[in-house]
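One protein chain omitted, others in place.
Right, subunit A next:
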Amino acid sequence: MYNNYGASYQEQRLQQMMEQKQLKDFMRMYSNLVSRCFDDCVADFTSNTLNDKELTCVNRCTQKNMKLNERIGQRFAEENAKLMEDQAKMGR
């Protein structure tokens, strides 16, 4: 019964699913970043365009948060690897 699904078809489905999730996750991250930088940087509503201070702030905010995510990703991968190692040792 399970022979109907060749290994490569399974892989394809898995790949598709992961790509969709990654896309969805990227969109969510992008929206959150916009919200966050708006919240942190914009307080002056005497004008309807961003002033210089706000523009600089938004640029720094974007860059900084991307760097933060990058760093978290690196540490996450390390911790995750440790976790898997510990579990392998426990013979799971």
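Everything that follows uses one rule, which is that contacts are C-beta pairs under 8 Å (C-beta built on N, C-alpha and C of every residue); 3 or more make two chains touch, one makes a residue touch a chain; residues count from 1.
Just so it is clear, contacts and distances are computed from a predicted model.
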| item | value |
| --- | --- |
| Listed names "Mediator of RNA polymerase II transcription subunit 31", "Vacuolar protein sorting-associated protein 29", "Ribosomal RNA-processing protein 42" or "Protein transporter tim10", matching UniProt entry of the absent chain | "Protein transporter tim10" |
| Missing-chain contacts mapped onto subunit A | 1-2, 5, 10, 13-14, 17-19, 21-23, 25-26, 28-29, 36, 40-41, 57, 59-61, 63-77, 79-80, 82-84, 87, 92 |
